[in-house]
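One protein chain is absent from this view; the other protein chains keep their places.
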Amino acid sequence: MAYVATRGGERAIEQSQRLFREEMGTITAARVAEIRRAMPYLIDRVMGEASLYDEDLAALALAQTGGELYEAVLLLRSWRTTQPRLAVAEPVTQDGLFTHRRISAAFKDIPGGQVLGPTLDYAHRILATEVLSDQDYRPEPVEPAARPSPAQQPSVAAWQAENDLLTAAEPDKTAGNDIPDITREPLLFPSKRAHTLQSLARAETGGVLALGYAAQRGYGQAHPTVNELRLAEGEVMVKHPRGTTFSAGRVKISQAEVVNKKGTQLELGFAATLGWNEVKVIAAATLDLNSEGAPKGSATEEEFFLYHTEGVESSGFCIHFKLPHYVTFQSSLDAMRDAKKKKAAKIPEPAE
Amino acid sequence: MGAHPTPSDFEARTNATYDALMWALSRPGLPRDLPSAGQSGIIETLIDRECAVYCEDPAMAEIAARTGAAMAPPEDADHLFLSQPPARLAGLRQGSDMYPEGGATLVIPTRFGSGRHLGLTGPGVGGQVLCRLPDIPHSFWADRARVMRYPMGFEIFLIDGAQVIGIPRTTVVEVL
Partner (left out) sequence: MSLKSLTKDWEPMSYGFLDASAKREIRRKTLKAIAVPGCQMPYASREVPMARGWGTGGLQISCTLINLQTTVKVIDQGADDSVNAASIRRFLSRVSGAPTTMDTLKADLIQSRHRIPEEKLREDQVLVLQVPNPEPLRPVQPNMSIARQMHADADYGRMWLQLYEQIVRSGRVMQGASYPSLVHGRFVMTPSPIPRWDVSKMHMAKHLTILSAGREKRLHAVPPYTRVEPLVFDDVPYQVEEHQDLTCARSGAKGFFMNEIPQDDGSSTYEVSDSEFGVKTIRKGDGEPVEIGATWYHAGEMTQ
């Protein structure tokens, strides 16, 4: 009964999960709340990649997985699968965004001004080690500007279009339920515009960065100038079945426009995502900028970068190689050994 | 481990309906039992807002519309709930060589079990299956063979009360 003795599978997986979870200990509502409060940028990254905007659930996913990001995103995506779609919100437009930060590298100043907003861009990256010896780190209070910058501003690309520097994209009239939804339809190529932008929005940050960086370093044809980078909040406006439109709340959004000179016009690359994640939107907009006419199989070709930056798929496939593959391996061994035998016996090759 | 979820009536019904449809199409010509008579069970099993539907019967159209499906003329519909065999097959959606799944699915009420024998061959049929469908004109099968070019084509579900027969595009139908 040797086979039966090996049937420890069920118990083994149960215990392996206990080992993993033991390290994190008891998960409390207070812990989840603290993660949410202390790590808004991590929460944002996870929400963006999960394409699920809920800070509490994102914090819970991080608590439950001990910060294993791929696991946290998978947890949220799977939860998302089970949720009904109640309504489709009205489109959020660039000039309707409640803007916290908006900068342009293309011009010294832009209409509405360069608004730095919250950023570590110019911080000196020095660890506050004193915290470890019990000296609390207290951030300096923010001093409000004498003249607040306007909350709503048009995009820089809109100004360029007005000045005949670029051809503005035709507004897409598709509305509501007719907007293609990547979570309900397979991605096919050439990709629908909505699918491309949705895929980039939920792409894995590191993956987008790797391919976007490759394009920026010279593997892409277009050299990006950051036309506009914006961190903002968008109002989620939905229609009640009774007909009234109401705000279901605000979501944090980041978006980037990058441009490149092409002949006498600028060409535009765009990306946006849920949550504030600057690296991701700049890299994603770079890929978008480079995708038109990219050679098949290159890192800037749409099919290549959309497939390979999908974090749940790529991380899952990567770790699946841990699964036993001894049947396929056995099959390959058999072909190898037989070929070796044939070689040794010098069996004549088949007739052409 | 907690208790498992229990299937709602809707879940149980649509699960059983799909089981019948799947096996009907897998074994062309062999009738399968549906949990309920008529087309409405098939609508709730397959149709939702992702679909474009054509219904001849206004009552069915109403049921289909409630699923959120778009109503479409026969040539644009991916699912057609008909009252009798269509006179013209040439205009129906057949998909493309790239995307054969774009071909339509036809659901047609009819009677099983009398009239001349049809001989069915193709995938899902071990040897040959005989079936009798008195209300489907023989010209229908000839038209079907003429307009379809595999892998393009359309699927047919014939229903008689609470029984269904499936005829996928791969089935060769011969009037014996």
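Labels for the chains are A and B, by order of writing; each one numbers its residues from 1.
FYI, a contact is a pair of C-beta atoms (placed from the backbone, for glycine too) under 8 Å apart; a residue touches a chain by one contact, two chains touch by 3 or more.
Given the structure is predicted, the values throughout are model-derived calculations rather than measurements.
When the missing chain is restored to the complex, the residue among B:38, B:86 or B:103 that touches it is B:103. Residue positions on chain A in contact with the hidden chain: 1-4, 6-10, 12-13, 74-75, 77-78, 80-84, 86-87, 183-190, 240-242, 296-297, 303, 307, 312-313, 315-320, 323-336, 338-339, 342-343, 347, 349-351, in rising order. Those residues of chain B that touch the chain absent from the view are 1-8, 10-12, 14-16, 18-19, 21-23, 25-27, 45-48, 50-51, 96-98, 100-101, 103, 105, 123-126, 150-151, 153, 155, 168-170.
In this text, only the chains that are shown with their structure count from here on.
Separation between the centroids of chain A and chain B, computed from CA atoms only, is 41 Å.
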